[in-house]
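One protein chain is absent from this view; the other protein chains keep their places.
So that you can tell them apart, the chains are marked A, B and C in the order they are listed, and the count of residues begins at 1 in each.
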Amino acid sequence: MVAKNNYIYPDEELYNYVIDTLNAKGVTMTNIAEQAYRMQKRFYPELTVDDYAKQVPKVLKKRDVLNILAVGLALDEVATKKQLPQPLQEIVEHDAGIFGVDELLALCIAQMFGGLSISNTFYMDIAKQGIAKELDHAPGVNVFIDDLISALASAVIARNGHGKPLDLSGYETKLNYK
Amino acid sequence: MVAKNNYIYPDEELYNYVIDTLNAKGVTMTNIAEQAYRMQKRFYPELTVDDYAKQVPKVLKKRDVLNILAVGLALDEVATKKQLPQPLQEIVEHDAGIFGVDELLALCIAQMFGGLSISNTFYMDIAKQGIAKELDHAPGVNVFIDDLISALASAVIARNGHGKPLDLSGYETKLNYK
Amino acid sequence: MVAKNNYIYPDEELYNYVIDTLNAKGVTMTNIAEQAYRMQKRFYPELTVDDYAKQVPKVLKKRDVLNILAVGLALDEVATKKQLPQPLQEIVEHDAGIFGVDELLALCIAQMFGGLSISNTFYMDIAKQGIAKELDHAPGVNVFIDDLISALASAVIARNGHGKPLDLSGYETKLNYK
Partner (left out) sequence: MVAKNNYIYPDEELYNYVIDTLNAKGVTMTNIAEQAYRMQKRFYPELTVDDYAKQVPKVLKKRDVLNILAVGLALDEVATKKQLPQPLQEIVEHDAGIFGVDELLALCIAQMFGGLSISNTFYMDIAKQGIAKELDHAPGVNVFIDDLISALASAVIARNGHGKPLDLSGYETKLNYK
């Protein structure tokens, strides 16, 4: 991989592609926040769906998150058009449990948000509920999208669920800049 | 992701797709073994390219490795046909350095072979040499293939470069099966 | 990290340390197999605890797995002796949910066995049952051991639960060794 010079990365188009594709599949930001809320209400009963909803755009603005989401959503889209080479087209259409690349892409998102995010992503993958479950019955190929949504909800949890925020203001004076 | 029942996974077709696609790009098993040899000769001067070549098929027979390779090679193939949605098509065509999903897929392979494999994958990614370097100038889109080859070479290193093999025969008696 | 020359890696001692430490905590190989069986019986009702038990020593013989297990078990042991520096000693004693390094070490094991292993590791982490649950009430510090056991059970699942084994005998002829 070699970066070509002077290429302006299309962040805005990438963000729009991801949001538009999620919306077209019936996935709203509120669905993601609800998934986060459902996982965390026994630990943080005082937090509302709205509290989680505020974190969703922050997670979606990380370029590395957008890149992974775009690849996963594009794979579902290309598979829906039957344009993947064989036998990958067939594997993805069958949503074979031992394929596993959908879970690996979700993991790549979760790893950016720490251990709590990873646990929750994979708990949701197995104990499927809410929007991720509904997607199993949506039209088109939906192999990657449900794992990616679990990862997004888990990233939101990791941002909101860490209890007391890390406030270290004033501690930079300790840093040795010599 | 829900496994549909009774689907026979197309292991043989998947293996053939990966090998045929690598060969069509001019990548032979010997190229991968040479990459491994080049990285390791200062540590293991007694090992030959052939020693590494023997490990290549063993790495390629892991289903999880094949799945990741097939997804990466398919993304290059779909991009060559200009069938990725925008702006992903454009990002992949420019091989933008901050895209990073190519490196993440390579990492997913490397992680199956331990820490030594991970280091070597990413050293090769930056200190580009051999077949991975030549692919930068090959026809078509070659964004994923070079990182995947580095991961394969590193997996081969991890299998061959761990010094004395782990021989624990006879130790099962210690296992407490009560 | 620089490998010193001529050091013979103590594989046998490392294996014994891991097995002895697990046994001393009351964890048998059968417990690990039972955990795997409990997770998989709805998918593979024909497999017995014994089928999983046969895979446990195979997982435990990978040097990279032993290395990670030894580090996690040693951290529990050093913490039990109150020899960790502060505030890490206190964090580990409280088993704080946002510590997360225990889950990351478990993930490092799971990643060697593919996507299915990762999902199951973290499902077990949240839906705690069996031996992992009992360890919460065992004497001494048991912060790392429960996650490591979940990772071991998941590795066993990944080895046994992938359905039809990958038989590609005869396919090496396709490899281009020119």
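By definition in this document, contacts are C-beta pairs under 8 Å (C-beta built on N, C-alpha and C of every residue); 3 or more make two chains touch, one makes a residue touch a chain.
These numbers come from a predicted model, not from an experiment.
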Partner chains on view for the chain not depicted: A, B, C
Listed residues B:10, B:57, B:85 or B:100, member touching the removed chain: B:100
For subunit B, residues in touch with the removed chain: 97-104, 107, 114-116, 118-123, 125-127, 162-163
Hidden partner interface residues of subunit A, rising order: 3, 8-9, 11-12, 15-16, 19-20, 23, 28-30, 43, 53, 56-57, 61-64, 108, 111-115, 162-164, 166-168, 171-172, 174-178
Residue numbers in subunit C that touch the chain omitted from display: 1-4, 7, 9-10, 13-14, 17, 21, 63-64, 67-68, 70-71, 73-75, 77-78, 81, 83-88, 90-91, 94-105, 108, 125, 128, 136, 143, 146-147
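Basically, only the chains that are shown with their structure count from here on.
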Residue numbers of subunit B (touch at least two other chains): 3, 9, 63-64, 108
